[in-house]
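Missing here: one protein chain of the complex. Every other protein chain is in place.
Chain lettering (A and B) follows the sequence in which the chains are written, and residue indices restart at 1 in each chain.
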Amino acid sequence: MVSLFILIPFVLAAFLPLIEKISKRFLPDLLTNLGILFLLIYTMTYGQQIVALERGIRQLQWFNEQLNITFALDGFSLFMLFAIYLVSFGVTLFSIDYMEHYGNKGIFYALFMIMVGGMSGLVLATDLFTIYVFLEVSAISSYGLVAYGLKHDELEASFKYLMLSAVATAFLLLGIMFIFGINGSLKLGDIADRFASGEYRFVIGICTGFFIFGFGLKAALVPFHSWLPDAHPSAPAPISAMLSGLLIKVSGVYALARVFLNVFGLNPAISTVLMYLGLISILVGAILALGQNDIKRMLAYSSISQVGYIILGFGAGTNLAIMGALFHILNHALAKGLLFLNSGSVEHSTGTRDLDKMGGLGKRMPITAATTVVGSLSVAGVPPLNGFWSKLFIIIGLLQAKAYGFAFAAILASIITLWYYIIIQRRAFFGKLKENWKDVKEVPFWMAVSTIFIALICIIIGIGFPVVISNWIEPATKVLEQGINFAMRWLRL
Amino acid sequence: MQILYLISILGLVVFSILAILIKDLLKAALSLMGASVFLAIIFFFMKAYYAGVFEISVVAGLITVLFVSTIGLIRSDDFKESKMPTIIFPLFFIWFIIIDILILSALVSKFPLPGFKVPEPNTFGEVFWHNRTFDLVGQIGIIFAGVFSVLALFRKRDKNG
Partner (left out) sequence: MVDPVRDWYFNLLISGILIMLGLYCLLSMRNLIKLLIGIEIIAKGVLLALISASYARGSILTGQSLAITFIVIEVSVIAVALALVINLFRHTGSLDVKKLTKLKG
């Protein structure tokens, strides 16, 4: 049943604090990890069956009475669910050991499951307002999670994030209100139907502006990115990995792609705007990442840059560009999650995030150093890791769309990305071992297991990418390419 | 009827302005409550009875209680807000209204209000429970997220962290 994707996270979240009171030792960890592992396997088996049938919509039945909930489980949603559960599984494995710092793991896991449940609901929704509600679910739980450590930095970062996000979602709701005023119904299929006739171009223009502001702030596109370099470094490391790897892509990029490609239709105006926003994000993120001393802040600016690549791919609109953008969502989620988890490992062992103070840690922490190398090369786009293929597809797609300047800038930014990741490697892990790090220990068991797991998946996807593409990304690309027709035919129920 | 409607709108805007400009936090929260009551009256004029009742009980009730209890918990030294916002506020306000009227009068011609009506079931219960069921699941999620976030922010540490 498709509803398991939403029921399991919420039901687990409801009971986890009580379970923690019963047994603090291992039961919350075990239940959370098993829950996410089950959902991951469920996506891969049951989800593939459903998508292969090419039917987009499921309707729930409850005791022989029609419960009017419809889920949109098409190729794009399934691919996002796969990415969500894969990265969440690695993060929950990591937080078994890491969250011992913070205590009260029951509440942490409960908030985490609510965030995962909110993201699952967002990708499965067929109605624009439902997308908004689940976006707020995962946003509210992320406000609590960013401030989880209760120190001054974290509270300040969470407060600024809350303020900016509340304004953005209010404007988002204004855009939804305009659409409601013209349409009367908020289902994606009906909106696509009504707007296809072309007499509402002005309204589409206004709503595009509001949606780019609202979803663009959640996706950290460049004029609206200022909350990210504060919120992502201050959060605990597993939450930084979740936010940077998943939340900005599910709340921001998925919603943008769904609305602009399936509902509004990709006309040249929207395409140009998206491509320019993507380009500015790539360049600003890459350049600002160079001057940072804090390892997590550098990774946060790099996230801004990579999301720019994804939006650039979606804006270009050709088949290969969309395929590259989708693939990059998965790759960047895995690699950036891995890098943030490793920065958490470094902070756990040495107590600092400042690159000036680190040096030569590779000798004492070989697993962390090796997995960081894998993650960095993946984001920078070095073959044969997964990041290379997705960036290649985006660049070839741009060349096909005759956007030569954009392709050149994308390649340039890729070189800058490689440069600053090599800086991280050299300053943190290689080089001379400083005196005070002489008896630094390697990370505990579960943290090592989770980072090795994600690194292996990066390598496997990099080498076996045709399999991944034909199974997961082809259906998603087909959905997005059909544009308005997909929404009108399938998302109408 | 028109006069009463205009008075409600005026009350809403005036109480919002008071909530911004008053320096004492408690009185600002109370004027926010006044604005909520006027908004609920406007909802009643537009026949949105359920929304009006919900607005009064939740926004004018629960949120005001939250604000007042927070203000009561915080005894802070009074720092001087700069006088600038209060002085230049009337100019800004007139400027807002002019820009707003200009934008909307430009938009009036371009916003067609279509004549078609989407059929709706007869009672509110049917719409709320039948058409918008997925939103209700979302609302449960929101309440969980809010409650757990507040619990997480006020938790007692069992070890030092």
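Points worth noting:
Definition applied: a residue touches a chain if its C-beta (ideal position, glycine included) is under 8 Å from a C-beta of that chain, and two chains touch if they have at least 3 such contacts.
Computed from a predicted structure; not experimentally measured.
The undisplayed chain touches these shown chains across the complete complex, A, B. The missing chain, though absent from the display, is touched by one residue of A:G47, A:P229 or A:G315; that residue is A:P229.
Residues 1-2, 5, 9, 12-13, 16-17, 19-20, 25, 28-29, 32, 35-36, 39, 42-43, 45-48, 50-51, 54-55, 58-59, 62-63, 66-67, 70-71, 73-74, 76-77, 79, 81-82, 84-85, 89, 92-93, 96-97, 100-101, 103-104, 107-108, 111, 113, 117-118, 120-121, 123-124, 127-128, 131-132, 135, 138-139, 142-143, 145-146, 149-150, 153-154 of chain B touch the missing chain (whole complex, contact as defined above).
Although one chain is not drawn, its touching partners on chain A can still be listed: residues 129, 133, 136, 140, 143-144, 147, 150-153, 155-160, 162-163, 166-167, 170, 173-174, 177-178, 180-181, 184, 226-227, 229-230, 234.
Please note the rule applied: only the chains that are shown with their structure count from here on.
The distance from the centre of chain A to the centre of chain B, each centre being the mean of the chain's C-alpha atoms, comes to 31 Å. Those residues of chain A whose C-beta lies close enough to touch chain B in the complex are 6, 10, 13-14, 17, 67-70, 101-104, 107-108, 110-111, 114-115, 117-118, 121, 125, 127, 129-130, 133-134, 136-138, 140-141, 143-145, 147-150, 181-185, 199-200, 202-203. On the chain B side of its complex with chain A, the touching residues are 110-114, 116-118, 130-131, 133-135, 137-142, 144-146, 148-153, 155, 157-159, 161.
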